[in-house]
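For this depiction, one protein chain was excluded, whereas all remaining protein chains were kept in their positions.
Chain IDs A and B follow the sequence of writing; residue 1 opens each chain.
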Amino acid sequence: MKGCKHIQAKVILGFFMLFISIALMASVSQAKEVVKIGVLLPFSGPLAYEGGEVFKGFEVARVEQNEKGGLFGKQIEFVKGDAVDAKAAVSEAERLITVEGVKIIMGTFSSVRAFAATTVAERNKVIYWETGAVADKITGRGYKYVFRNEAPASKLARAAARFGAVVAPEMLDIPINQFRVAVIGEDSSYGKSVSETVKTVVNEVGAKLVAYEFYDANIKDLSSLILRLKVKRPDALIPTCYVNDAILLHRQMKQLDLNVKVFVGTGVGHNTGKLRDAVGDDINGVICSGWPSTTINPAYAKGLPGFVSVYKKVWKGEIESPHPFGNYSGAWLLWRVIERAGSTDPEAIRKAALAMDEPEGYQPIGWGVWFAGSDKPNAGQNIRPDWFVEQWQNGRLNTIWPPKAMAKGIKVMIPFPKWKER
Amino acid sequence: MSEGKNKTIKLLKANIYYIFIVIILCVLPLFVRNPYYAHIFIMFFSYAFLAMAWNIIGGYGGQLSLGHSIFYGLGAYTSTLLFVHFDLSPWLGMLVGGILAISISVAIGYPCFRLHGPFFAMSTLAVCEVFRILTVYFSDLTEGSIGISIPIRFGLKNMIFEHKITYLYIIIGFFSLAVLVSKLIEKSKFGYQLIALREDEDAAESSGVDVTRTKLKAIMISAFLTAMAGSFHAQYALYIDPSGEFSILLSVLMAVMAILGGVGTVFGPILGAALLVPLQEILRGQLGGQLHGLHLFIYGVLVIIVVMFLPHGIFEWLKGWILPWLNKLQILTPEMPEGERAREDLVAWGRAARDMSHEDEVILRTRDLWKSFGGLVAIRNLDVDIRRGEIIGLIGPNGAGKTTLFDLISGIIKPDSGVVEYNGSNITGIRPAHKLCHRGIGRTFQIVKPFGNITVLKNVMVGAFAREGAEEKAREEALEVLDFVGLYPKKDNLAKSLTIGDRKRVELARALATRPKLLLLDETMAGLNPKEIGEALVLIQKIREHGITVILIEHVMHAIMNLSDRVIIMHHGEKIAEGTPREVASDERVIKAYLGEEYVVI
Partner (left out) sequence: MLEIILQVAINGLLLGGIYALVAIGLTLIFGVVRVINFAQGEFLMIGMYAAFWLSHLLGIDPYFSFLIITPLLFLVGIMMQKVIIKPLLNAPSLALIFATFGLSIALQNGALLLWKADHRAIQTSYSNSVLLLGNLIISVPRLVIFAVAVAIVIGLFLFLQRTYWGKAMTAVAQDREAAMLMGVDIHKVYMLAFGLGIGLEALAGVLLMPVYSAYPTIGFQFCIIAFVIVVLGGMGNIFGAFLGGLIIGLVEAFSGFFISPQLQAALYYVIFVIVLVIRPQGLLGMVGAQEMGFK
């Protein structure tokens, strides 16, 4: 019996010795002639596709800048972190900061992951440069080191709601107080935050909100929800989906013959080629707020031609989704800020970012720059950008808002064609 | 004075290795310079803590819970909401969360503990999912799926620190707490009873273990600890969300770590965590998310291998080959021999029965007892009187209702109608069985049920714990009983490694340790060879000499005829004859029942 006690103790002792030796191994990072920038994206997991697309944009920005000599004469190098889920995002952010020693992290597409990882950056006084996640709360905490280029979810929602609840009734000649709007969304922070604002706008403009429903993103069957909506006879449907539920929604709406006069999706689910590949021509007529595709008017988005050519060189293929271009613009902006800061020191970058004041047209995507200070409620938010609105026409995603961004010959198609008439 | 000093020195010497470990734990954080490694250590200690918490109900108690994240999430959300809205220090919030977790654990445990094995597991999983869904749904309270970002306000009161070292110290403290709790449980009456019920619930009940209460106690402790970890993590990551806190994966990992390392041991879960954490962090760090899921895949395969080849977990297997190696090197201190067993006539366990000398003549009486199962009548109109100090033989063909009668008396089932009186009081329908055990009714089972995975001594100690509260006393009692039944030399063997005869003796010893006044023996002699039967006869008579009344179900005719004062014959649930062995042997009805019409000699 006593011997056993000692055995246990010794085994544990042994393990601790092992751990101590590991602990004493400090990681030594060589100082190289590069600028290391952390990239935290969902490279695997349910959002792997989108994460990959965002990375494509970042990579284009990196290659383009490196060809021009990099930053301060040093080449830019990415260090990747895989934000599989929120907890991993936290772990990876920790690793990037403490092991890899980066002073800047770019990312992250997903609101939940960004929300979690930005806290790590703030605590460690490391710059977090968000180019794609939209939840308003990310820049609602008075953080000093977190900056977000793209407009938040509230603007995404407003852009969609504008079309769904204002432009549409006008074009259809229906009085706005009789216009029936249904708002649905998947129930994660993305779906919820966008839908909340859509609901606010719908109420603001005086349209009739006939449905406000959420569903679990992993749902297998939306038929109950669709039937619930059918009873309400909506004129407009404004869904906030990820890709898989967008596909399910589309298919089941067609099966159950739920027709609406205008269909306005918001970002992610409805503006990638994946939906088109899954539902084919049934996608035509879908309106969607979010990133613009490459059909945007280059007079507005002056950086488009340059982006396309470098993209083709780096990735050797067609551009599949709107994510690369938008996030490329955010990355491009970061390089400009770093240049003005003169170094990658977070304090200098902060100052330079806050000092920036550029009008519309400055960024490749056409947006201006002005970051709110840390004393403001939306600290770190670039307040000049506003979301675009596109429409699927003939299998292509065409920009229809702002009017300046509409390419020549493009018109808005309302109403949304009936399923049986396709 | 010097006696006190001597004792202290002895205590120190005995636990010298533990003291070493404590010192190392205190000093370790200072060596960890790199914050990333600090993070890995914090992860390790957290997971080890969680695995140990799970182990209390899952390992020692044998209830496979796959929904422990319920408590983790409750802890995290409670302390966080209280901190964010009311500025309540997370140290206090943690306690509140723990109490909430305890209440929920009782609410879940009470109905669900009736379920066994996978059903219990699935129900815990289902409840955890319900909590997750509700947390998302009631987003007004919990911020729903976007989660809660905890404001970065450093300070001890807020449990938010700039440097990881402080977190590391805190989690090491928690870790040590869990180790301490586990060790204390192992040595306590509660622990023995918990392990007993894991091995065999019915046998444990009959040996005086209040199974339901014990399980509830275990899950309460486990829930409290798990909730503590949830609160800690919230203050460490400064972000919580429903999927992260009520995570199925986390529930699963807690269980898997304990299983891999070795359930029901103190260090098994720690070992399990020691395997998982580096695997996870290194794979993630080095492969940068290329091979997502690899660590879990390896883990799943390991679980299968361990279950098939190392059923007691990796820790026991390691002990298995380290021990002989250390033996060889003579590093072990030699064991001190136990003192001579005192051979006393009136031993404590026998005293209870003797002390009954002034009590009722009739120790057990049944009147008009009926019991049916579905359409089958098992006990019919049964009247029985058993006097104190008798040895009664209960015989009859299979299906006569003998074991059912035992079950009715010992509180395993309830009669449909009729009365059972024991020692003057009405015990009809009293359940569960541990209550009858405490009143002095002990029993063995037709299919022998020792607690296989623990030693003979510990088996008997479970019985002793029905009367004693302290481990030392229980051990003493158990040793005395073992000596009495002749199993003393095998006291440290695992019960499942014994022969059938010895296993029956263990069961008997266990029952005796509960200080019964009435002992029900169900086919004790089945499967024994003639020599063993002879030994059993002697033993039972010695038991009666201690004043214990014995009722025996047997089929070994010559044994029961020799041993019994009186014999009761049952057939089709009825008593068809009763009397001395001689009287009964010539009774017509008996011969008809056993041998058939042809054998009746007029």
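Worth a mention:
The rule is simple: a contact is a pair of C-beta atoms (placed from the backbone, for glycine too) under 8 Å apart; a residue touches a chain by one contact, two chains touch by 3 or more.
Bear in mind the structure is a predicted one, so any value in this text is a computation, not a measurement.
Touched by the hidden chain within the whole complex are the displayed chains A, B.
Touching the chain that is not shown, out of B:7, B:33 or B:116: B:116 (per the contact rule at the top). Here the missing chain is touched by one residue of B:9, B:126 or B:141, and it is B:126. One of B:25, B:50, B:95 or B:136 touches the chain omitted from the figure, and that residue is B:136. In the complete complex, the hidden chain is touched by one of B:161, B:299 or B:422, namely B:299. The set of subunit A residues touching the chain not shown comprises 44-46, 48-49, 187, 213-216, 218-225, 227-228, 230-231, 243-244, 247, 251, 254-257, 278.
Although one chain is not shown, part of subunit B still touches it, namely residues 62, 64, 111-112, 114-119, 121-123, 125-127, 129-130, 133-134, 136-137, 200-202, 252, 256, 259, 291-294, 296-297, 299-304, 307-308, 311.
The rule we apply is simple: only the chains that are shown with their structure count from here on.
Listed in rising order, the residues of subunit B touching subunit A in the complex are 14, 17-18, 20-21, 24-25, 28, 31-37, 39, 41, 44, 133, 136, 139, 144-147, 149-152, 162, 237-239, 241, 243-244, 266-267, 270-271, 274, 278, 281, 284-285, 288-290, 292-293, 315, 318-319, 322-323, 326, 331-333, 335-336.
Interface residues of subunit A, counted against subunit B in their complex, comprise 1-13, 15-16, 19-20, 22-24, 26-27, 43-45, 80-82, 84-88, 90-92, 94-95, 97-99, 111-112, 115-116, 119, 122-123, 135, 137, 141, 187-189, 192-193, 216.
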